[in-house]
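Omission of a single protein chain aside, the complex is shown with its protein chains in their original locations.
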Amino acid sequence: MTRWGMVIDAARCVGCQACTVACKTENQSPLDAWYAPVVEWEEGEFPDATLNYLPVLCNHCEDAPCVTACPSGALTRRDDGIVMADEDVCIGSRACMTACPYGALHFFEDRGTVAVEGAPAEAAPSVPERYAHQRHVRGAVSKCTYCAHKIDFGLENGLEVGVHPLATPACVVTCPAECRIFGDLDDPDSNVSQYLAGHGGGEVLRPDAKTLPSTQYVGLP
Amino acid sequence: METVLGARTGTAYGDGWVRSACTICMNRCGILAHVNDDEVVDKILGDPDNPHNHGRTCAKGDAGFEGLTDPDRITTPLRRTNPDKGVGVDPGWVPISWDEALDEIAGHLRDTIADDPEKILYTSFDIYHLRGALAASWVTGLGMPGYSTWSAAIFCGNNVHGILYMNQNAFESNPDPIYSRYILNFGAQFGSVVHYDTMHSTHELSVRRSDVRMVSVDPVCSSAAAVADEWVPIRPGTDAALILGMVDQLINELGIYDAEFLKNSTNAAYLVGTDGRYLRDPRTGKPLVWDEANGPQPFDAGTANAALTGTFDVDGAEARPGFQMLADHVRSYTPEYVESITTVPAETVRRLAREFGEAACIGETITVDGVELPYRPATVAWYRGLSAHKHSMLNGMAIILLPTLIGGIDVPGGLLGDPWGLIGKVKDLEYTSKASDDGLISQGFIGGGRVGGLYPPRPTGPPKTTEMWELLPCAPYGTVFSLLNSEQPELFGAPPFPSMMINFNSNMMKSSGPPEVVERFIKRIPFVAAIAKRFEETTLMADIVLPDVHYLERMTPLVYQHLASGDSRHSAYGAKPVVQSSIEGPVAGEPFVDAMQIYLELLKRADRLPQFNEAFNNIAKMRDPYRLDPDASYSYFEICDRWLRNTLGDDKGLDWHLSDGLWTEDKTVEQKFPRPFFDARAQVYCEFMIDTKQNLENTVEELGIPWETDDYQPLPDWKPGPAYERTAPHDLFVTNMKVPNHALSHTHKNSILSTLSNRHNDLKSVWINPKTADARGISHGDLVQIETSGGRKQTATARVTQLVHPEVLATQGCGGGWSSGSSGDEVNFNALLNIDVEHIDFVSGALDCAIAADVRTVRSGRGGAR
Partner (left out) sequence: MTAVSPTAGGGSGPQNVFMDQFDLEARTQRVWDINHAIWFTLMGVGGGVFLAGRILNLTEGLGYLLGIPTVDVVSFGAIAVGGAILVADLGRPLQAWRAFVNVRTSWISWGAWSDLIFLVVAGLLVLPALSLGGSEPFSGLGWDPHGGDGGGLALEIVAGVAAVVVMTYAGAVLARPRAIPYWNSPAVPLQFLLSSAAMSVAVVMLIEVIAGEPVTAGQMVLLGLLTAALLIAVVVHLLTRTAEPGKRESLERLLRGQYRGLFAGLVVVAGTALPLVLAVVGAAASGARDALAVLCFLLLVPGGFWLRLLTLRVGIFPPVHIPGVASPRTAGG
């Protein structure tokens, strides 16, 4: 079996938010929703203060609480471990949003910035907004899919997933610091497994939530 | 020529992907842009084949397609009908034809050239044009001495370019991202995505992060300081004291310096007399060095062991080597004295010097490509942080001492230069510099732009323009004097004011001085034309506006020709239209792809094409059969085709550019690390400053105008800037910093990046240390007003944070604005600047950006909100 996973070496992150924006343009997420931001926090007191960075995104959990909570079946976990949101099926109960410990689900509210449904797409003020309204369903929840469309494209076209830029999640491709590695967690010889092995295993966020994430970290502050 | 635009098969990435170049910042990364079935660009990737950025992009580059479909795009030439100009004044635009617009601008050009071509002011920071031969040829064709990068020329390279040309024959320099093991950032952000060579260096440093120690000396914990091993907060404008304290430690306490390098590759051994000038060989006029065995010898007499230290008697005259002069000079910069100036603890001063010196590995070598080279893996980075100060040039002279002392220049691990003085020529780059008669690296006037070097200094004379170029013999730019002359016309005897301005990709109103100052300057110019994609604050001041193309619609070859330093590959590539602009251009029937098409039309209508063709031949180093016939008229496409073939080979013309467009080549070891392979020397003791000062003083005395010449000195000092002696209530410094998701000011209207800003690094905020906030009763989230000692004001939201020096108010970028799409409530740092004699460096033309200020709560905010 394949279980796609991402390893993030947090010690490498420079906080540039390239991933944040690459994800947004790849997935054309609603303007107010950020599927893969870099969170930051201050530590210490002047002059021994610093700013820490941590890239976050959907954890694609083996025991995904969002899938469990979703009443409509819009949220599902694929056989390859990717947790998908079918926005056409979603009813907008947002149960997933309260169930996810990572805040990885994003509700597409109609915020009144764009013409009403049915208006020509050109009426949207900017390319990102226009495509957000074409690609996403208002009133539904959307999320990071590990760029499943790119992975599927790669598999269909014989491109190496995690290596070829058209077959790798956008946040991984863009990262100037090479913080992120994407590959098959079930394959002990894969890039991700080897990287984890080389660092004594990975850490996860919110271990208390026992969600068994596929997004794992090394070098967590 | 039938041009093939929108060729979408030039990459291995399938249909819809076009290889091009990003224009958002100076890095000009290689990109692949995707066009969807609606003919809309919807995705940008880094070009994986490009050795400059290795397939990576930053947040700005990822979001770059935004703006292509901006409803505010200017689509036709426009004429102003309202004679009144200013902030908030409706220009009353009416559309006019290209012919009408071009003829009118060409008429002004003709008249001004007939009067004095120096009265044309061309302001542009268009990085595609500036780094190629295009901008230089255009202004040279008009008979102007150069263009003005305007805002960049006020803030950025003032103490950078000349200093680097002096000591390493380079326009820019960066730490070696591959071999460096100790990197000291002084107010710079190398290693983060806020610098040059960002994608390459960030990647290299990140994957070797545990092997590299990075230290950031900065009043603010910038994004680079955040990822550094250590943040050393410092009082703004005092870096030179810390640097000279480190130099004192290295020389006088630790004895750590690369004596071999100093003797053979610098002027450190040149003997200096009591008048500060070199002692010269009476016969040859060459500077002397002291040979331990044979006494005084000309520097180039093959002396193996010239003395660096000591005091010598040369025919009755007392002489010390320049190095000894430096050693004596810096002795007063004790760690305790440095602490009192900088707030950096004396122990930290000692430790930083020791760390830097020990990390330099003096005496060690490394083998690269089979060649044994000096290995100096300790280095520094600086740009605006040290440059935008009153005593900017002295800061630059101080900082360059650190890499020079350890021999860490253009060797593995050291400070690596980018020798782009050779515009338009990728192959056969001359990496070595011709030496002056004194054996020194000698570059002088750089390229086709109005960018001056430091050594040899230019001759002085009466100023021909408001830039006072002729009174700035060592400055790279004089732009700030244009604003000063506009504010105080009689101060320097009213030098000739511009008769006309053409503005292109430089939002002067927002990105240089306070808007009201720049507004007064522009209003005094009788005719202003602007070329713009959409209305910016400066466009709104124009008499005639011409449309421009978005960078994803542009075709500009050779915009990138080598910036990645050190152990990386050469590359050359350019921009090509990812989509074809629907805007009608200046040439009927020709796709609109670049503002150069406008310039060619203007040159033609102003009868200056022959001069342009000649200039282009010279600047682009054109050879037969590609040279332009001065009497012929070429389309932009033909010029590009010839330029490409001339530069990259006959098979690499426009067709190649449009279908492939990426040229790469391995570097030789001499190209990677040139310093060990040439003889011209860097300078430790700037003897030329003494005569320069004297010449300048003579000139200004003749002119009868006031001028400051105190900073023309052969060895650097720290001197207090105008805000150093602060008095209550203006007892804080307000400064600004760069953020990784904006470049200059022109990304502020990108809806993705501005939304990100609002969420993340709020451009409306000012960072205040909790101590300072407490003392002034300011709470996190309060709306506060910053007021400078000059009475200028900006409102901001208080971000109370430990990440800033208690004496500092830190703002981000230069936000705000009043053109459509601007966020008026962002902080515009430039609106706080003082354009006066006290804040300008008369050596480098820098403007001091550490302003004395007060801050008070205007309206209480919600605590905890951010």
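Letters A and B mark the chains in the order given here, with residues in each chain numbered from 1 onward.
Everything that follows uses one rule, which is that a contact is a pair of C-beta atoms (placed from the backbone, for glycine too) under 8 Å apart; a residue touches a chain by one contact, two chains touch by 3 or more.
Fair warning: this is a prediction, and the values are worked out from it, not measured in the lab.
In the complete complex, the hidden chain is touched by one of A:Ala49, A:Ala85 or A:Leu185, namely A:Leu185. The missing chain, though absent from the display, is touched by one residue of A:Ala104, A:Ala132, A:Val161 or A:Ala177; that residue is A:Ala104. In the full complex, chain B touches the omitted chain through residues 759-760, 862, 864-866.
Residues of chain A in touch with the missing chain: 32-35, 37-41, 43, 52, 54, 56, 65, 67-74, 89-95, 97-109, 111, 137-141, 185, 193, 196-211, 216, 220-221.
In the analysis below, only the chains that are shown with their structure count from here on.
Chain A and chain B have centres, each the mean of its CA atoms, that are 37 Å apart.
Of all residues in chain A, only 11-18, 20-22, 24-26, 28, 31-32, 34, 37, 40, 42, 44-47, 49-53, 125-131, 165-166, 173-179 touch chain B in the complex they form.
Chain B contributes residues 13-14, 32, 40-46, 48, 53, 55-63, 65-66, 68-71, 191-193, 198-199, 202-203, 206-207, 209-210, 221, 223-227, 231-233, 740-741, 751-753, 755-756, 759-760, 769-771, 801-806 to its touches with chain A in the complex.
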